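Removed: one protein chain of the complex. Kept in place: all other protein chains.
In order of appearance the chains are A, B and C, and numbering begins at 1 in each one.
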């Protein structure tokens, strides 16, 4: 319509083009460019091991679920670099608000593997007392939030948390994970807007893994990139190759430091791919072509980092086998222990609803404890 | 922090600068530039009259409220150009989803003044049967939606409505009004995102009148403009001088035609100012300086258009006085009539909850009708 | 007559009405290509196309808000909320808008819309894949709430709901989805909204249930029958407006009543049922009406079967109520 030419709409940024995506590790495995964090080989190896053990655990837990020994698992196959690179970039005093795929970050923070496995079984030793589904852990002792299923709710919470730290004058940055699908939620909008207005020290980490269960990213939004959504809130948006652990580490680290220095929030879109199903309840063959998966397997973050290790001249197949074997061994031990533990007590169901148990919960607990289930020991 | 330089954030557009704001009527009252809709004097005069009568009604209703004869009024003092310019730009078959300041648009659409005044009194002839507060009208017969108080809810509804028209193959565009404060609501985010993804023929008309009750626009968001929020959704965002009725008319008309031609949604930020209080319940002196108000009075949309009429050489003081007098006269007549009408019946309270009255509402109606209020005729 | 489970019966009803009526559209998360996480809309995307079966962005408020807009235009949207637990981001659009639209517009704007969503426990879903939010919507004037217990009722009730001119919340007991098969007639038939069904006749006490808990109630009724207690079991089918006549008639006969539901007790629908019965049949009550419900805690994962009002909790309640002497 010719009259259109006359109207000048707000120009959309070109920064959605792929060459705006920050990358460090090249096809040859060499690290280069302005975003190379220049980590020493120890640190790189440390990241590599974390990624490998994360994947090893994923594989084992999926198997466990198929065997019917646990009810559910939601994993991070293919997303290890963006999860561990970003987690490693957070300083010890910083906080992590998880989505539900970040058990690797939780363990990286030092959360005991046994506690994680107890959560997968919802047994009496589960720190959340068997109240939530597997992979819905909570890690306050490790500056780690609490997983809940409703999409997006952790985002505004992370913003308020970060603002509170700032108000107290504490040198703390909060980071919060979510998927690209969650950018459609009301919580993303509110979190970004409040973060901008409050200039909160918070990083919004978007794992753009292309899929929201069966919905591809192009059906989530008509915007070319997720990073450009930052413009709506006056918050910088950056795109990084989320399968490049060094690039991810560097970008997140830079913005952690910026936020800590009073520079405010940032939205970081980490480009990656959900190689597995959405969860053990999902079969992606129903909605996506295998070629796509194969394509992404070629950019596998672990393979890429392994190549970089070769360039650095550290690590060997033998070491890798040994490391995997160790991981599997300790995992198996935790599983055996967790499986042998009893269920949480009937009483535990009525605790922690409130700080103190009110009369009606005492009555209800007594009712259950005097019923057949108590006798049958459920 | 020096490492920052290395990270290239998504560039924010410069389009927030004032010279990006589309204007047609110059200080001298002459219309010029690419956005001049080139209306004939009839049409301009028609718009002018609508703006003047809208203001006249506002002034009278505020007085009426102070006299305690109506309970509430929420007006459009200073916002007449953006409301009437945009309403006039919609084609007859197009639909308008109101916020709560658009009674001028409702009347422009041919809604009877008497019906509007009956709504202000919530009497038995009120088309919404005295169920809602004053200024919460509904105008289906005039392709006009239904006012509700919760901020933002009309936006997603307008998107779904526009999509439905498109699905039916009807040549209908929907427009929806809201204030700049409402861009912080979840509804704005969802409406913009769904509009973009569905490519719905809908125009999101943001009256940026600077204030959300006592909250100034800079506290709503850290983005420089509201129009740039379109970038987050791949939806064009345009800024227009909302106190320039010709510019507003032209921009809205262009995007109506674009949407009708399958070009999809647009976000139009109309820069204006809320000259009065938020509503009759609000006294803005508690939170803003009078200078600001005075500054905006100088850009009064009616004064500006009057100047343009002089350039066109139509309209005179005498005609203006006569016109105002007429408006006041017919308004007074409607008020007198509305005030004399009875309250809605007790029975009406139990109707329209459902298409058919269920047993429990029949029981409750009987209970009320057998009680003292029925006898006292309430 | 074909046998169907509840998933198939709902799918069948959707296919029939989408064939009958161009204005019926489905929208929600993952409802398209993959046919929903429970496969309830399977095949409809291929059959009716992406304009009739819409995969939306991840925003329940947007799903319901746009569905309302479609209904205002004249369509008959059937939005799906993936789990009842995720209906809350859309709560404002449902209670402030859909429920009040007809009323606040003086009848100008009805909102014919059926919100389908799976509810209840039984799949080890923990806090957020198990809840039963019916009472929140029953408390909101302007909404109808339906919850079938079996495939046959599900199909007939859904066809009625889609043709209804008011917003209907259609709660599907996910524990029943594939667990129960019944004969389901081919083609069209409807079951009236607002009509309960006496599924077991009895004389000593009345048991009121719906959805998945109906089967637990029936199991307990059989169990206590061995002790010579004769239970009448009512499947409400429509929760609101509730079929008060069927309930009161039964309670007048038995004088004793046990109400079973999964949702927490406090301000649950059981409270309203108990109140209505007490108000309307006070002089006929021979024992205090009893509620067997989910506890007033969040819905737990491991102890799901200790949380739910299953047979092990219903049976003692039936015995006590039947044997109550003031």
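What we mean here is this: a contact is a pair of C-beta atoms (placed from the backbone, for glycine too) under 8 Å apart; a residue touches a chain by one contact, two chains touch by 3 or more.
Here the structure is a predicted model, which is why all the values come from computation and not from measurement.
The chain that is not displayed touches the following shown chains in the complete assembly: A, B, C.
Checked against the full complex, the candidates A:63, A:91 or A:140 give a single residue touching the omitted chain, namely A:140.
When the whole complex is considered, the residue among B:23, B:148, B:243 or B:272 that touches the unshown chain is B:148.
Of C:28, C:79, C:298 or C:316, it is C:298 that touches the chain left out of the display. Contact with the chain not shown here comes from a single listed residue; of B:32, B:93, B:316 or B:364, that residue is B:364.
Residues of chain B in touch with the missing chain: 71-72, 122-123, 126, 130-133, 136, 148-151, 181-182, 184-186, 212-215, 219-221, 281-282, 286-287, 343-344, 346, 348-350, 353, 360-361, 364, 368, 371-373, 378. Looking at chain C, the residues touching the absent chain are 85, 88-89, 91-92, 95-96, 99-100, 103-104, 127-128, 135-136, 138-142, 240, 263-264, 266-272, 274-275, 278-279, 282-283, 285, 287-291, 295-298, 326.
On the side of chain A, the interface with the absent chain consists of residues 126-129, 131-132, 136, 138-140, 145-146, 148, 150, 153, 155-165, 167-168, 186-187, 189-191, 193-194, 197-198, 351-355, 358-360, using the contact rule stated above.
Heads up, the rule we're going with is that only the chains that are shown with their structure count from here on.
Mean C-alpha positions place chain B and chain C at a centre distance of 40 Å.
Averaging Cα coordinates per chain places chain A and chain C 35 Å apart. Between the Cα centres of chain A and chain B there is a gap of 43 Å. Residue numbers of chain C whose C-beta contacts span two or more other chains: 57, 59, 61-62, 89. Counting partner chains per residue, chain B shows two or more touched chains at residues 186, 189-190, 193, 197.
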